[in-house]
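Missing here: one protein chain of the complex. Every other protein chain is in place.
== chain A ==
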């Protein structure tokens, strides 16, 4: 029996990982010192953090350019392509679990800690001794400690943003099917529309945050409601930003003529990532805004 195998491309040495390691070190050390000295202005930590971010960006650009060059030279076999796809899928699984931690905190606060503070279950004495005037309800607009805030409704801007993001998932799907059929014109069009919708979403988020802080008094430190609201939407916003950058790079590559129906791992990965970000938002919209 004879079977044929393509050689698996094992790159020779690469300097990008160590550059990335140094970048990550500067980010962690800089952010750590910056945060721990926040009250006194942050010290040098902020500059170290910025330097680290620059090094990481330099690394990302260099590393991805390296990979794109290799891909365009045809060094990657079908097996390699599968490695990339599986790697990306598991990365997205790990991202989902990161959000699960915060959704878990939200669920725990709503189902357990807030009702218990209000005396639910067998916690009558907790309520009586700690904060007898506290009333449990959700959204928690008055904390046991007395911080007051307003609840963010789901109508208006959040609903608009949801619609924008759902449409962007659909347009990205159109872009992908255009790529698979080899139609370059519609591919560019739909991809550009997707990016525009993503950026519009981000602008909407900035307005929403501004409105929350200035007009509603809903802040990061407004008790568990504000905590979960800002950390969930904030981490989601960071992921949308990353996804949008990803899509912009893809658009630039499409304009340069990259990707074929057979060779399009990066496009696939970018679109998976975007759909993942979209699904996270739908969960957010339901659990943070509506319910």
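The working rule: contacts are C-beta pairs under 8 Å (C-beta built on N, C-alpha and C of every residue); 3 or more make two chains touch, one makes a residue touch a chain; residues count from 1.
Basically, contacts and distances are computed from a predicted model.
When the unshown chain is looked up in UniProt, the name that turns up among "Spermidine/putrescine ABC transporter permease", "Protein-methionine-sulfoxide reductase heme-binding subunit MsrQ", "Cytochrome c oxidase subunit 1" or "Proteasome subunit alpha" is "Cytochrome c oxidase subunit 1". Of the listed residues A:140, A:197 or A:284, the one in contact with the hidden chain in the full complex is A:140. Only one of A:13, A:155 or A:214 touches the absent chain when the whole complex is considered: A:13. Residues 1-18, 20-22, 24-25, 27-29, 31-33, 35-36, 38, 63, 73-75, 77, 79, 82-84, 86-87, 90-91, 93-98, 100-102, 104-105, 108-109, 112-114, 116-117, 121, 130, 140, 143-145, 147, 220-221, 223-227, 231 of chain A touch the missing chain (whole complex, contact as defined above).
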